[in-house]
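Excerpt of the complex: some chains, original placement.
The letters A and B name the chains in turn, as written, and every chain counts its residues from 1.
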Amino acid sequence: MIGSGFMGSAHSQGWRVAPRFFDLPRSPEMAVLVGRDAGRAEAAASKWGWAETSTDWRSTVERDDVDIIDIVTPGDSHAEIAIAALRAGKHVLCEKPLANTVAEAEAMADAAEQAAANGVVAMVGFTYRRVPAATFARDLVAAGRLGAIRQIRAAYRQDWLADSDGPMTWRLDKERAGSGALGDIGAHAIDLAEFITGLRLERVAGTLETIVSERPLLGEGIGLSGTASTERGQVTVDDVALFQGRFTAPDGGGFAPLGSFEATRFATGRKNALTIEISGETGAIAFDLERLNELQFFDATVPATEQGFRTIFVTEPEHPYLAPWWPAGHMLGYEHGFSHQVVDLIDAIAGTGEASPSFGDGLHVQRVLDAVGRSSNADGVWTPVH
Amino acid sequence: MIGSGFMGSAHSQGWRVAPRFFDLPRSPEMAVLVGRDAGRAEAAASKWGWAETSTDWRSTVERDDVDIIDIVTPGDSHAEIAIAALRAGKHVLCEKPLANTVAEAEAMADAAEQAAANGVVAMVGFTYRRVPAATFARDLVAAGRLGAIRQIRAAYRQDWLADSDGPMTWRLDKERAGSGALGDIGAHAIDLAEFITGLRLERVAGTLETIVSERPLLGEGIGLSGTASTERGQVTVDDVALFQGRFTAPDGGGFAPLGSFEATRFATGRKNALTIEISGETGAIAFDLERLNELQFFDATVPATEQGFRTIFVTEPEHPYLAPWWPAGHMLGYEHGFSHQVVDLIDAIAGTGEASPSFGDGLHVQRVLDAVGRSSNADGVWTPVH
């Protein structure tokens, strides 16, 4: 695993826990943790249970006894590491967004395609697909329970920048993060909308905004944020993104669904509200990551007097990923998606499953992000995704 | 009252009930109901309790014994009737949207301004302002409980056109209705957002869409819809509208808040969901007309461990409009807003209150609707409201 920040802890939990509940076709071992700072890497490896540490990702991706490279660094280093690892014949799991630019993402997708010819697997880490309620939502749509889809609303709302005096972090620095709310959390909303519906965005029209453009520099980092220093710095990324989208029309014609999207750090009171609502001709679903064990489903085919959004607790053994966990009604948390990601990756490596989302999927999301930026620069005009 | 359709029933309930609960400075009498069809007018008058009927609105607005003209016809006749009534010195209550075009609305606002010089009152019927929870939301914002406002999300979602075979009504005919989802329900979302925040939209960028463009003609009308005939007709208005907006910056500078808006008839499972969520630096509010007695309020100034959206039942005697009704926790319904509208209108006429929303407010909403249409025609580009 390359990286020792917050996402490293989550990925480590996935590697640690997945084999204890799921019957995997391969047994992963937590071999090497790579970090730029030797001390921090050692502390993290000891805490999280990695056998060794290294400060050199280049030599690590070449090691014969390493089969999988898990990349959890900021986006500016994804391309270089992932391409080197794929060329070395290693399977790669790369955190989202795939890269900071479309060009990098294209190079990565190319490398993944070449590596696939040799049975090498590349996967991008949109873990929210693997929240069982989201996967089940996809299943309902795929089974035609919503009928023709008309509208998709996806938003990722947080409030951790609502305080104008909240400090800078690397996520607010365009060099490191590539983009702000759009790329960090909006990317999840885009991927989830496309995953659940099986559709792709073709055109977008949107606005990027930086509501608070100057903030105190970070003193000491704590979690995703930290204490404020007395100096101030410039926020160089968007902290709110709003856009509309037009999805592909269904095969055989019909209405090309409309989307509306929001990614924001200023939704006071919303802590981690990745929400999606999909309206179809015969049904609708609504999901909120703040109640991640629940899926709202409206079935418009039952008698009018009995219609209503029903709150399905997606915790039955028949639900996706659920059987190995707890009895029905015993709730899962944020981190379980990382175990499910390990399950799917190992299955793909063993040939018993598909590598999804692929780097190609990650590239597509990157192109949507790019198109939103171009639209914003062009006064909001509808802009093709390419 | 001019008009005998669905809104006539609601307005009649307001006139009938308001004096039985509120102490009004004037005692309204339900004098004349005007309808084009004598039989229907008489049936409606008898049902709703109007003393007389007429088929001639022109002579009615001239009658000496009539002081107030309440216009509940479709939008294409608002301008002519309202202007005639105002010129005749009658106070006017006009259903929303004020008119079908900006030009008509301007003429109406002019007429209202001239009439005001003679103490004549003109008010436009955005009744949702008078849902106590909405009024109380306005009070919280005005008291600074949300701090600087950053984002406003307003949507009006219904699903009564989700069925592609649902029949035509006059609301889907551009000649009669002026616009579709945008003008009929989006206008409420716009007015409510501006009312609660005290801000005005200055620029918009949006998209109008007709998802289902051909429908069966209406057989027999029932409520807002009816049975289908075998012939089909063209839907000439939008049935979905999505737009972003930029509000006025606060006095003294600061961030000009961003808005996102939706009006749709295709939100499967949403029956009458006028929702609004406002994010401020120190608080947030959320409202949903489907739970109209409730206001969600998030106070970011209490300790972090105790923060959370609280569900305020806006039914305390200290809440707006509530004291004359029932004990706390006894819920109000849709129609109570029409009583509150009568209270406010009578207060304005008696000089003990202000006529709000004014025709000027209605004109402004009309200009926003127009700007959204222009933006949609210009491929979604940001477009000034003027």
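Throughout what follows, a residue touches a chain if its C-beta (ideal position, glycine included) is under 8 Å from a C-beta of that chain, and two chains touch if they have at least 3 such contacts.
None of these values were measured; they are calculated from a predicted model.
Assembly remark, whole complex in this entry with 2 chains visible in place, copy number of the identical chain is 4.
Please note the rule applied: only the chains that are shown with their structure count from here on.
Inter-chain spacing, taken between the CA centroids of chain A and chain B, is 40 Å. Listed in rising order, the residues of chain A touching chain B in the complex are 146, 150-151, 153, 159, 162-164, 205-207, 209, 211, 240, 242, 244, 255, 258, 260, 262, 264, 266-270, 277, 279-284, 298, 300, 307-309, 378-382.
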